[in-house]
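Read through the structure below, which is laid out as structure tokens, and then see the notes.
With one protein chain held back, the other chains of the complex are shown just where they sit.
Chain IDs A and B follow the sequence of writing; residue 1 opens each chain.
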């Protein structure tokens, strides 16, 4: 990407270029048209590291369009991957083998393993991570429940133990659940504010560089960047907000000007 | 649509294909560019049954672009129709004949008849439905007021009586008003939560299959799908949420996994 000419570069700090080891951005695609996604990646694809085909959306779209989108994202050096719910549906239906095969056919080189919507014994989840690795996929795994009541039953120590076991099993990144909405789930309260003490506790007990925090709302992104620096890994970013997040990371938007 | 190849089909229940008799989805177009709309319909057009050109937007856009959009939507077997406010403006200005003629010229084969923003004696509204039918249009009619204070003056029994009279006059679907926002209007309270007892009362006294519930927010869509099944008719869906709604209907998103 080093041959792309930018303007006003004297006003901005540099950011590590892709492939990045930190400061990763994961974007949620919930059904963009191919041309619209292409147009968006032309202007801001260099700021996207991971691209999640949300939950089970890959089931309802035409195979050829998904293939073209995966290929297009990869041409921008973006790791496209299947949403966790798709894995959970396959697990639930005892169709993991078929799932891996079709994911390969569509061109995906990474998948997400989660148990947000169904109950999976943790040792089985860890096994699945290993299986996906053996199939040649990069694995991102997610800790947390989509149902706020179930999610609250997970203690912080359990969360951290699971994160460690999943990392040991081969996950390249551990995602902390916050859904598309970012409220009343995991590390966010009902208003979407971050629970700083819980975040501190996680950071005291796990590798910051291996966590990808879902942070769909701007206030949450600002919170993490100001707290952990612009090398924090953030996910579930709306496709509308790719550029905004990059400017937040670089101190080019009001909320972070002069603070990075 | 039966020749479109999908992936992971072993993970999903089938849905009735178009033309559908139930489980209809109505999407709100509030001014999409032609190419953007095309790109969106290529990936998700098969999940859209009705497409509303919101309120009076058809007045401010170039005729040729509207014609192209109507034709493009119809090529995906989507019934494009004019928003209710456009009818109301025509009624208010005594220009119904001219309105019907221009709607024909633009290629619309359906229109919405409503009285959300102005006062129309109900017998006149019913007459207008008949007139539009005579002009060859499919008619969707809407019951409810856009002003929350006026809307509250309508009793449930009046609503149901109006719905029946409009159905008898030839409306193919009766829309229950919720606007683009879905709060403090009709069956939704100030927080956007559904008033379940009122919905039950309506369902006890009217044909569920003839109702199209406006449900712009995800929580509302989940509510209706879990309550009434995925054959419920839902409307005012944002163009961003077409794929999300289809996955909700088919148990492919966290909120409805294992519950459909």
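Please note the rule applied: a contact is a pair of C-beta atoms (placed from the backbone, for glycine too) under 8 Å apart; a residue touches a chain by one contact, two chains touch by 3 or more.
Model, not experiment: these values are computed from the prediction.
**Q** From the list B:8, B:73 or B:99, which touches the chain that is not on show?
**A** Hidden-chain contact among the options goes to B:99.
**Q** Would you indicate which residue among B:66, B:176 or B:237 is in contact with the undisplayed chain?
**A** Final answer for the missing-chain contact: B:66.
**Q** Among B:74, B:117 or B:172, which residue is in contact with the omitted chain in the full complex?
**A** For the chain that is not drawn, the touching residue is B:117.
**Q** In the complete complex, which positions of chain B touch the hidden chain?
**A** Answer for chain B: residues 30-36, 54-66, 85-86, 88-90, 92-93, 95, 98-99, 102, 105-106, 116-118, 146-147, 179, 181 touch the chain left out.
**Q** Would you write out the residues of chain A that touch the absent chain, in ascending order?
**A** 4-12, 35-36, 38-44, 47, 218, 240-244, 246-247, 250, 252-255, 257-258
Operating definition for what follows: only the chains that are shown with their structure count from here on.
**Q** Would you kindly tell me how far, in whole Å, the mean C-alpha position of chain B lies from that of chain A?
**A** It comes to 34 Å between the two C-alpha centres.
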